[in-house]
Each structure stands twice: as structure tokens, then as C-alpha cells.
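Missing here is one protein chain; the remaining ones are kept as they sit in the complex.
Our next item is subunit A:
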Amino acid sequence: MIAHPDPGPQAGIGEWSPHEDFGRVFDAHFAEIHRYIARRLDAQTADDLAADTFLIAFRDRDRFDPARGGIRPWLYGIATNLLAGHRRNEVRRWKTLSRTEAADDQEGPEGPVTTRLAARQVTGRLAGALAGLAKRDRDVVLLLALGGLSHAEVAAALGIPYGTVASRLNRARRQLRKALGDANPLKEAHDG
């Protein structure tokens, strides 16, 4: 159903920096930051929060330290901090998605099972699990899943140790797996 976002230009160490040309930072990453926020909340809120993200980044550009991570983790970290102010709305969104997809699941067609359809059928269960995750765990999971960040980049984005990312991820994975019935529906669908 969903492809991972195009990571865009890798604006990391040794290339270009927000100190020099913030316009390039904006051009390269606005769409993906908007997409990340919109998938966690909604497009309308993303319009504002994505713009806020870049405004904050611009103001704090002097603090950007490429040695602590690239531009993408830096921007995703700011966006994730802004999302913290919308936690209730996000949880509400996951719960709504859980109910909607669950309803679709019950009315599902009986035609050939495709990967796309299988993914849709588990969306409700995953959304329900996301709603139940602690925010700190959800942030880790969604930075990986929606932002396409690596574990190290998530650590940089959230300003936490690498090991903490791993422990939060393990905890979240257990809950996601449990929501899926300790099985991988996609694999089951393919296997037939």
C-alpha cells in the first residue's frame, strides 16, 4: 500500500549545511516532513506543523551540529517534538483508523489475495496497537516506519542513546506482533 518515503538528497556531513543555504534544506525536505506529519495526524495540521518545523530549524540553525547526526534526523526530531503537542489527536486518529479498517476487514472481498490487500487488512490491527503504545515507543516506531530513519538516526532525532532506541523498539515490536496475532499476515497471504 505504501512505499517508504524517498529520503531525498542525503544532506549529511560534508555536503551542505543549514548554516549556508537553508533554502536547499527546505527544498529537499519539506515534502517528506509534511508527509511524515500528515500520516501521523492529518494533512491540514501538517501544513502548519511542517512549516513550524522549518521555522524552528531556521531559527536554531546555528545549533545544528552535523557531528551529532544529519539534517534529516534533525528535522524529524523537531517535527516529532511538535507532534508531542498533538498526542491526543494522534491517538484519536489511530483509533479511528483501527475501527475503519476493521470494518473494511469484515466486508473484505473474496477475490485473489494480494500483498496490498493483505497490508490493508492488518492496518486496523496495527493502528489499534499504535494507539496503545507509549508515546516514546510510538515515536521510535514511526520514525523508523514512516520516516525511514535508521536506528542511529532515530537516536539522533530524539536525542536518546542508541540502546534506548533498541529497547523501545523491542517493546513496541512485541505489542505490534501481539496485535497481529503473533503472525505475519502478509507472509501468510503469500504462502496461501
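Note that in this section a residue touches a chain if its C-beta (ideal position, glycine included) is under 8 Å from a C-beta of that chain, and two chains touch if they have at least 3 such contacts; residues count from 1.
In the analysis below, contacts and distances are computed from a predicted model.
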Chain not present in the shown complex, as UniProt names it (candidates "Xanthine dehydrogenase family protein subunit M", "ABC transporter permease", "Serine/threonine protein kinase" or "NADH-quinone oxidoreductase subunit NuoE"): "Serine/threonine protein kinase"
Option touching the unshown chain, where A:97, A:131 or A:166 are the choices: A:97
Among A:39, A:95 or A:136, the residue in touch with the chain that has been omitted: A:39
Residue in contact with the excluded chain [from A:28, A:141 or A:158]: A:141
Absent-chain contact - pick from A:91, A:131, A:166 or A:180: A:180
Interface with the unshown chain - residue positions in subunit A: 1-4, 22-23, 26, 30-31, 34-35, 38-39, 43, 46-48, 50-52, 54-55, 58-59, 62, 82, 84-87, 97, 119-120, 122-123, 126-127, 130, 141-142, 144-146, 148, 169, 173, 176-177, 180, 184, 186-187
